[in-house]
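One protein chain is absent from this view; the other protein chains keep their places.
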Amino acid sequence: MIPRISLSLWTTLTLIFLLGPLVIIVGGSFTEAPHVTFPPEGFTLKWYAQLMEREDFLESFIDSMVLAVAATAAATILGTIAALALARENFKGREAFRAFLMSPLILPTVVTGVALFQFIRLLEIPSNMLGLIIGHTLITLPYVIRTVGAALVGLDKSLAEAAEVLGAKPARILFQVVMPAIAPAILVSVIFAFIVSFDQVTISIFLTGPDVMTLPIRIYTYIEFAIDPMIAAVSTLLILFAYLLVVGLERAFGLDKVFGKKG
Amino acid sequence: MTVSRRKFLAGAAGVAAVSTLPTFSARAAEDFIIGTYGGLYSEILDAEVIPGFEQANNVSVQKELGWGSKFIPKIIASKANPPYDLVYVNEDESIFGDAAGLWEPMQPDATPNIAEIYDIAKPPALPQYTCTIYEFTCAYNPEKMDAPKSWGDLWNDKITLGVPHISSTYGMLFLQIAAELNGGGVDNLDPGFKALEDHPSMKIYKGVTDGFGKFRQGEMDAALFYRHRVQLLIDEGLSLDFTAPSEGTYGMRTGVRVVKNSRNVEAAHDWANRAMSAAYQEAFAPKLYSPSNKTVTLDAELAEKHVYGAEKVNSLKFGDWSVLNPKKPELLEKWNRTFTG
Amino acid sequence: MSSLDIEDVHLWYGQFHALRGVSLSIGQGDFLALLGPSGCGKTSLLRSVAGFVHPQKGSIRVGGQDVVRLKPRERNLGMVFQHYALFPHMSAAENVAFGLKCRNVEKAEAEERVARALDMVGLSHLADRKPRQLSGGQQQRVALARALVIEPNVLLLDEPLGALDKKLRVQMQSELKQLQRKLGVTAVFVTHDQEEAMAMADEILIMRDGVIEQIGRPKEIFTAPRTSWAAEFVGSGNVLKGRLGPAADGARPIDLGPGCAFALAEWANLPADGEATAFVQAEAVKLAPANGSGQGLEVVSQRYLGVYVEVQAQYRDGVLRALVSPEEAEAFGVGSRVTATAAPTCVRPMEG
Partner (left out) sequence: MADASLVQNDTEADRPGGPGGARDGEIAAAAQRRRLWRRVFQLSPITLLYVVGLILPYLYLLRMSFNIYDPMLVFREAFALDNYIKLLTDAFYLQIVAETIWLGVAVTLFTLIVGYPIAWQIARAKSHVKSLLLAAVLSPLLINLVVRTYGWLAILGDNGILNGWMLDLGLIGSPLPLSNNFWTVVVGLGHVTLPFMVLSLVSVMESLSDELLEAGENLGASTFQIFTDVVWPLTWAGVGAGSILVFCFSISAFVTPALLGGGHVSTVSTLIYEKFTFSVNWPVGSALVFILLAMNMVVIMIHGRLFRHED
């Protein structure tokens, strides 16, 4: 009994810890005071109204969206192909290659950003967006390879065998048997990649330019004196956006397949 | 189910492909790219400066927001093909870039407004098109202490002293002040480190936002701080005041430099000229950015809050960056040794 | 090794009344099989004894001691789980040793007992293997050794043989039974397979919807099911329903239509007049060729069961099953006409 109560208590404390900063930011976005206070003083939507008039934030939101969608798509496609190849090809140095593909995780992202920036300037590539897409694709790829790779390991081999016995061609096996079976894992990696890219500050610091300025960097450079309630309002909308994204994808494809099953 | 998933992926791939296309197009010649500050500063530029400038020079201004510490590495990384035409820099960065060959040479002929700038903010005193002058004043909480007569009064065990991190211009200046109080100077900053280390109760603040937070939360009772920003806190109703100790206060000059190999050198000099104009600086004055132009006139109430007038401006001391700049790596290392871990 | 007494146990899962007043008592060293269709409450009863579910009412006594308030680990019961529940990260020997470790048994003694237990189930040579390196039957034996090595008061087995193939299952049944006899441990065994229950148990308990339908020796269950539901479930004979006639020759005939001549030797508890239900085992039914065509019952099918042939004949109210020897069966081909009877002592009255 005592372990059960302390477990519940610990979980409650953990939830407070997890949600604390969110509650403060969301609450702060409705305060009437000129800076974020908690508990909020009064209630107003004026910060949201002020935000709606900011074209620069809207542009940055679009930049971030484009970037996150492009990086997520690139990482998902490349990562899934690589994970499939790693799962079925058996060549010398496969494990080393897998480790190599995971390396963006262990490299400090700010350095990757600096290094990539220097290299892009060296090649005189004029597009900052291209650099950002490469950078974001690189740092989201390990998540995709990990998640999809894990799903392939757990995949029942008899599925593919059964399909082969039934006379399915390799392409059919891939698209109608293997892909649907690992679809939940791909979906999870899409969500992870999108969130990681959308909220990326460190790799983007040096890669953004006058033509693209992602939302996290916009926020980073906007904060002058303190997080003012307008920044809290942006953050609140972003939290809402991310939740809706996750819930929407979940409704459409069913996350319970991944997290719902119980042994 | 299968269809919707396939559609979703195809759609995502399509969006990604299309969205990258326009960005591959090379930078158009009429783009004029500046590196400048975010927040309020960029808002004033948008409202007051850019429309007129674009019309006069037939260019489209694009801003990259950030700080000198971000712009300079990017310029160094791409000397032949710089990402900016012009950047906003602090005096130390301007001097650093001069030594490292990052700037186009100054052209007083192309920037006639330079004649109206205080002598201390233009060549030969400083190789920079200066538009703003800041003062680092001594801010203190009058409930915790009397107005300090000397910077030395901040070494007092009843208060918590806010110390600016070394990675800012004023961080180095405060270190120099501490050194000077203890028999050192710009050539010998070690006594400064010792004095900071020996302070009974000090707190490092990293940048203005952090400093604001620490003043608001009462975590710092006194600190060297931007005068106009202290003013903002006072206007907010915080128990705070500022004073100029007997040793004097340091100033900082911020302005613009034309980046070497800029493709729009002419327009860049026009921007520099405008940045030094009275009109430009008057647009910034209500937000407490103090003018470098001698001819700017402010009404008495506003002038009170500004670093304003020849007498005040000429009373400011400035860091000797030709000495301090090369010491930055060494100072940073010593700082980390002293205060972290 | 102790007796097990269960008295009026009630268990609710929320609104669902899973056990509705179960009482039973088994003696020391007895082997009880809990038999019933899935969802009848047999596993709930076993888990109540083990302590994993908590009956809201009633008492469970092991060796006279009420264990309802004890935690599972304090009850000293051995349990073999449906999927064995071997710890995958421990070797066979470590699995067996686990319970001893929990009891702080001295190392040397524990080693010796583990070796003995593994030897008992014939797995000494595989002591260092991990569970996934063992076959299903081997895993089963490890699970058994693990449950027995702690010398439990009662051994609980939750459909332990369900995952094995038929041949292995039969072999394990006899091994398990022998072992239980040899050790004299009281055992409760959950199964839905009546043959398995018959083969192993000293006593069988048939459960239905959370109540005990019948409890008795295998022979009793087999020859005299108390209710027609039990008879159907055990599936060993025929349930006969018909009007009783007046007593003659110490038996009362039961009217099942032409060609059937069944009578009950025992009718004390039956109403003097009216409908009655009786049970007769398939083996007890005697068939004879009917005189003349159109007379008697028509044989509708024959099923070869090895030693016996099951003959099914259509009578007025349904199909009558009889077990006859293969030689006899030749006379009762499909389509032939027969008459059926049984010794009155083999026809048992039922509760309906």
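Letters A, B and C name the chains as they come in the text, with residue numbers starting at 1 for each one.
Everything that follows uses one rule, which is that a contact is a pair of C-beta atoms (placed from the backbone, for glycine too) under 8 Å apart; a residue touches a chain by one contact, two chains touch by 3 or more.
Here the structure is a predicted model, which means the values were calculated and not measured.
Peer 1: What are the shown chains that the left-out chain touches?
Peer 2: A, B, C
Peer 1: Pick from A:Thr31, A:Thr72 or A:Thr137: which residue touches the chain that isn't shown?
Peer 2: Final answer for the missing-chain contact: A:Thr137.
Peer 1: Among C:Arg20, C:Arg116 or C:Lys130, which one touches the chain that has been omitted from the display?
Peer 2: Final answer for the missing-chain contact: C:Lys130.
Peer 1: May I ask which residue of B:Lys144, B:Lys312 or B:Lys328 touches the chain that does not appear here?
Peer 2: Of the candidates B:Lys144, B:Lys312 or B:Lys328, B:Lys328 is in touch with the missing chain.
Peer 1: Spell out the interface residues on chain B facing the chain that's missing from view.
Peer 2: Contacting residues on chain B, toward the hidden partner: 69-70, 72-73, 76, 96, 99-101, 165-167, 203-206, 209-210, 213-214, 217-219, 325-326, 328-329, 331-333, 336-337, 339-341.
Peer 1: If the missing chain were put back, which residues of chain C would it touch?
Peer 2: Residues 50-52, 71-74, 76-79, 81-83, 85-89, 98-99, 101-103, 130, 146-147, 150 of chain C touch the chain that is not shown.
Peer 1: Under the stated touch rule, tell me which residues of chain A contact the chain that is not displayed.
Peer 2: Counting over the whole complex, chain A touches the hidden chain at residues 3, 7-8, 10-11, 14-15, 17-22, 24-25, 36, 38, 78-79, 81-82, 84-85, 87-91, 97, 100-101, 103-112, 114-116, 118-119, 122, 134-135, 137-138, 141, 150, 152, 155, 157, 160-161, 164, 170-171, 173-174, 178, 195-196, 199, 201-202, 215-216, 219-220, 223, 226-227, 231-232, 234-235, 238-239, 242-243, 246, 256, 259-263.
Everything below uses one rule, namely that only the chains that are shown with their structure count from here on.
Peer 1: Based on which chains touch which, is the overall arrangement a line, ring, star, complete graph, or other?
Peer 2: Per interface graph, the chains form some other shape.
Peer 1: Counting only C-beta pairs in contact, which pair of chains has the most of them?
Peer 2: A-B
Peer 1: Could you work out how far the Cα centre of chain B sits from that of chain C, in whole Å?
Peer 2: 88
Peer 1: Just how far, in Å, is the C-alpha centre of chain C from the one of chain A?
Peer 2: One centre to the other, that is 57 Å.
Peer 1: Indicate the whole-number Å distance between the mean C-alpha point of chain A and the mean C-alpha point of chain B.
Peer 2: Computed from C-alpha means, the inter-chain centre distance equals 34 Å.
Peer 1: Going by the contact rule already set, what residues in chain C reach two or more other chains?
Peer 2: Expected reply: no residues.
Peer 1: List the residues on chain A that touch chain B in their complex, please.
Peer 2: It is residues 34-35, 56, 66, 69-70, 72-74, 76-77, 114, 117-118, 121-122, 124, 126-130, 133, 180, 183, 205-206, 208-213, 217-218, 221-226, 252-253 of chain A that touch chain B.
Peer 1: Note which residues of chain B are touching chain A in the complex, please.
Peer 2: 2, 4-5, 8-9, 12-13, 15-16, 19-20, 23-24, 26-27, 31, 33-34, 37-40, 42, 62-66, 70, 73-74, 77-78, 80-81, 83, 208-209, 212-213, 216, 229, 232, 236
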